[in-house]
Structures are given as structure tokens and as C-alpha cells.
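Omission of a single protein chain aside, the complex is shown with its protein chains in their original locations.
As written, the chains take the letters A, B and C, and residue 1 is the first residue of each chain.
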């Protein structure tokens, strides 16, 4: 007996819940939790079910394939520890938050290493016994720098890459290797203040609320599917550095929240958006 | 063809989703939206499904009864306009918010009348062509006053009574006539500051956040099942009257939210708690 | 004895608080509340003080002028009822919220009339005994339409114009007549989703939080000084119409909040930003 996550996304058609739950019933699986969503506009069906039972994954998948539309995606997973690589630059708050949670056993993840273009955070990371790999961008073209990072990444079986305030833009060529696998924290309430120095932009604009956005990085930076957002209030007395400081508390919580959703297989991506169960 | 809401709560047992969705499938119903929740601790199953189709309600209910545990509750409803009675005292913000929404056609409800122990709000209510009935408590015992209100209420087929800042305590005898049908707004973040003058209590305690709570009134005031809550920030510079003023914006939005959830048949009550879909 | 609001903004220089409070002291004024802010980056000083006392406004102003930099702005005001014109199109939530507050006596304002390009809201407005003036844009150029609105406005001594979901863009020529006097509610978390249909834009982008922004309209629509913002959470299950519906609760509260700040002389504008006390 084990607890499996069954993840299905598919074209919608009548009777899907019935047909799927029939299979679960016939296989004598116990449904622990079940979430469905149908996007009527795009005729898409999403389902995440946790089941307890004695499963032959391959057999179950085959049965599901028989009753689902042919282009359906079916994933049957045991809650395993996923392999995560962190990337950062100089700020420690987002990285540190993940390191503490990891130390605490809160994350279903093994953090394989931290990659940075500076060695600023090395002393922090090494406290936790995690390899810290500096890949300096000094004197390198963007392509050459990314190639060196890719060389490091290839040494691991990567499930997710988390950009914990990694302050360099990644090229499309880089990210296409890891579609829906790179999670970034952008320090604004996207789509406001895309690009550099969002806190300075927010200060200049005189906003009364600032935010942070965790999203997958696909193609264009800051334009990938949004996973989680949160905000905090500011006022005229905040300098942009004050906004940056208070914004960090939002950034780290939002990024860790997004990472946990990913680790728990709660995110579906389509049409550059997310369905989150 | 019409859109029905099928509401089921029941003891949980294996295969319920399968058995229910099988009936929907065999009846050729199209599932528009579906929400389920299983409370594993109490072994309770809740389901709210919107289906399109050509339904014989009684026949469908009978089929569902055959496959559900014998003590299951099954409701099959067309989205109808429910009969709502508002009760208020002197403050206009919560009442006015509902009147505007009603005027706007936002609520699936007919507001049959407003009952008040004062006539302060009569000019406002009558603008909207809604009967305003003053039932003064002057010189009456609580029981006698409530009896007069009950006499008014008996003239209507009441679905919900909304206490839009009705500032008198209702007795158990009164509320037992309308179990899970009386929605109150309490001007604090329950269970903090139960009872009278919660803003004064909040001021005295020096809290940094105040809130409001919409809940069903069953037996003990302020202790019924919570439907919705929201908060707003305050600080040392707020007098209790300032808190009261800013709190009104939270109160009215929370109460209207709770009313809409009720009108859309989105609330299940059990164990003095709510499941909200 | 009366309570005055003394509003000062000025270049900053050493000793301003001392020099101003000296005058208050010598005039035997009692300070009820006092707020100051210095923008060090732009060397600007802002102060709002409520004082009780027996004041000759002109004499007090003259004394303040003598000790303040020559280009300082000094306003000494009794809390009077300001003249407000509302403009709306077809939606009633923001307009209705202001009407109820006005009816309730919550606003330091006389609502002189409501101007709309449709007559949809006439029945609502007239309930409250407020003149409703339809200025249709049918068959008119933008300039001609605005000229007709200006003709109406010229009949009043206008303190503030509130765009309570007035769905037409105002030209620069129009708004320059009312600098920092037109308050708009934009149904997004500006600067995200500038322009038309922000809820549709938000839906397409897949955001997890939506918001509303109240701002002064100067020159470019949606780019004026921000007064107040608030947000609410959404998720993948929200259609853009659901977002619109829930967004209305944020819009109306934010707009009314901004209006109250204006009526209480709590807003200073500079550099396209606001200082709010």
C-alpha cells in the first residue's frame, strides 16, 4: 500500500470524471483527495488525485489511456524527493529561506547544489553542507557563461531549478532545456515593473502596494506562467531601498510557496498560465 | 435543458465519486463544475456539482439515494431567486451595500422586507421600494419583541434572514426556527472580542489588525459556523471610533460575500463549521 | 474656537518644524494632530496640522509666509463640505457606494450632481434626490462631448470630480481644467494592465491577485498620481467576468477611501506622486 499522485490533463469531454473514478474504484484505490478543473473556454480538463492502494503504475496508466482522449497527459507519481538546483547571486534572504526549510525537512527535495556568479553566498551555503559552485560571468559572453552553467547542470538529474534572486537574464536557448522547470522570483507584482530594478520603478511610480511574483521561466524573462504572488503595503515615506528591504519578506515566502507547490506536483501549465490544486 | 445544482453530503465511503458521476453520465448530464471535499477526521463527504441537462429532479434524487448511504442529504436545485429578509438597527453601511447589489441585479434574491427596531433606516430602504417594518423593542420583554418579529416573518416564505448590523441579541428560542438560515455580521475577527462593543475591546487591547466575521446564528450569538472573514490594518493612532469607521468597509463586504455564497448554495454546515465551495 | 487644517508644502530647510510650531505656540493654538514628511531626495517638506484655536486665517498665513521659503504653499482650511461631481457610465457599484456613504453623512461633501453618458443609472441616483444629467456621446466627437460636459461642470463650483467607473477616456485638454481634482478608479493594480479591459488582460496573463487603483487624472489616463490601492486573490477557476465581479468590491472601497482622503485634505501631490497623511 502506498499513496500515489495521479495527474491528468486532457481535452475535456463528457464523462471523464466517471470514467476515471470507475478505474480507481475497480482497482480498489482509496481516494484521499481529489481536485478537478475544467477550462470551458479552452475545453481543457485537469485532475489531481491522491490515492492509497496497491498499484501497478504502468497497468494503471494503460487503463487510463484507454478511456482518455489520445493526447491526454497522465502522470502517476509516488511522492519522491525531487532534485533541486538553486541559483543565486548575492542576496541571501530567498536562498536562506529555502536552506532553512530544507534543513527543517519541510521540502520534498534534495538540494544538489547552489550555483552562483559570485562567491558571496558560499559561506552561508556551505554551513548547510551543500556544494556551492561559483560560475563567474566575468569576461565571458552570455552564451559562454550559460554554457558553463549548463555543464554543471548536466551533472545532475534536475527536476527543478530555483532562481533565488539570480540577477542575470537567462537566454531562450538556456531555458528551453528546462521548460516549466525553472522557477524565478521576480521582485514586483508582475506584469507591473518588468525588467531591472522593479523597486526603483515602483518608487518612481509612487505605488501604495508592492509585490513579488514566482513564475516559471519560459522564453521571455518575467513573462512565464505565474505560480504565486503576494503583496505588502508601502507609503510615501518608503525610499526604494526601504521597499527593497520590506519586499524581501514577500519575495522569500512567495518563492518558497511556489517551490513547495511544484514539489507536491500541484501545478499544471498551459497557455502560459497555471492551474494550481 | 437547464442548469441544476446537485448538493450532497453524506458519510464517506469508497467509490462515492464513481457512483455519483456514473449516474450523471447515464443521465446524459454535462458537468459544468464540480467540487468535492472529504473530511477524513469525521468521515464526511461533501459534493456540489453544477450540471446541464434535461432533468427529472425526483427521479435523479431517487437514483442518488439508491447508491448513497441512507443518511445522505441530497438537494437538487435550480438557481432560483431566494427570499431574503434583512434586519438592521441604525447603521446603513451593511444594509445599503446589500440594497445597491440587489438593485444592481447582482444577488439571486428577492428582498421581501427590512425589519428594524428603529425607523432610522426607513427613508433609505423605501427609496428602493422595499417594505420597511419597524418593530420597536421599547417597553417590551425580549420574548415579546421577538414574538412580534416572528409574526412578521411568518408572513413570508423565508430562505435567509440577514442581520445587517441588527444590534440586539436573538434568543435561542428565536433562532431555532431558522437553523443555518440567519446570517450575522459580527464586527470583530471572531472568536476575538465576542459580545458588545468589539471595536472598543480591540482598541483597549491595542491590536494592530481588526476584522469582521459573517456567520450563521445558531444558539449562542457569535459562536455559530463562520462563513467568511476579512481584516484591515490599524495602528496606535486609531481611536475606537476610527476603528469602527474603517471596520465598516470590511463588515459590509464580508457580509455581502457570505450572503452571495448562501444564495449560490455554496455552503455546507456541520460540526459548527462550514465547507464552502 | 474652531478646528483648522494647516497644510504646508515647501522646499525643506533646517528649522521649519521649530519655526512653524513657534507660530502655533505664540498664537495659542492647540495642536490636535500633526504629520510631517521630508523627502530628502527632492528636498521637499510636507506638513498637515490640525489646530484648535481662535484664528485669523489671513494673519496666520502671513506669519507663516514670513518664516517659510518664498515658494511655499500654505493652506489654512476649516473642514468644510466640498462640492463633488460624480461621473459614471453604467455600473452602479462604485457610484452606489458613494451615494450610500453620502446619505449616511460619512462624507464631508455635497454631491452636486451625477453626469453620465448613459441614463442607465438615473433611477438609482434620483432615489437619493441628486440631479442626474445625461450627456450622451452618441454622434459627437470626443471634443464636442467633453465641451458639453464642461458646460455642465461650469455651473458648479467644483472641488472634486469623481470618475466612479466613467468608462470614457478624458482628453488632456479636459483634465487640465481640473488638475489634481479628478479622482479615477482604475480596475487594475496600476501600472499593470493600463488601458482597456484590465480584467481580461489579467485573466489572459494568469495573475493570482487582482487589484484596483484610485488616482488623480492628469494628462495621461492611468498614469496620474496614485492615491490608494488594494487587492484581492483570484485563481485559475476565475473567468474574467468572475474577476470583474469580485474586483468591484475592491474598486468601490478603494475609490471611496481615496475620496475621503481628498475631502479631509490629507493628500499632497508632487512629482506625479502623493504624500498621504
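We adopt the following convention: a residue touches a chain if its C-beta (ideal position, glycine included) is under 8 Å from a C-beta of that chain, and two chains touch if they have at least 3 such contacts.
This one's a predicted model, so the numbers in the text were calculated from it and none came from an experiment.
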Inset, instruction - Based on the whole complex, identify which of C:4, C:24, C:132 or C:238 touches the chain you can't see. - result: C:24
Legend entry - Residue among A:3, A:44, A:61 or A:93 that touches the chain left out of view: A:93
Inset, instruction - Extract the touching residues of chain C with respect to the undisplayed chain. - result: 14-15, 17-19, 21-22, 24-25, 30-34, 36, 38, 40, 233
Legend entry - Hidden partner interface residues of chain A, rising order: 91-93, 96-97, 99-101, 103-104, 106, 124, 127-128, 245, 249, 253, 256-257
Legend entry - Residue ranges of chain B at the interface with the undisplayed chain: 37, 39, 41, 189-193, 205-209, 211, 225-231, 235-237, 239, 271-276
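Note that only the chains that are shown with their structure count from here on.
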Inset, instruction - Enter the angle, 0 to 180° in steps of 5, of the rotation superposing CA atoms of chain A on those of chain C. - result: 180
Legend entry - Same vs different contact residues, chain B with chain C, by half of numbers used: same
Inset, instruction - Have a look and report which chain pair racks up the highest count of C-beta pairs in contact. - result: A-C
Inset, instruction - With chain centres taken as the means of their Cα atoms, state the distance from chain A to chain C in Å. - result: 40
Legend entry - Per-residue multi-chain contacts in chain A, two or more chains: none
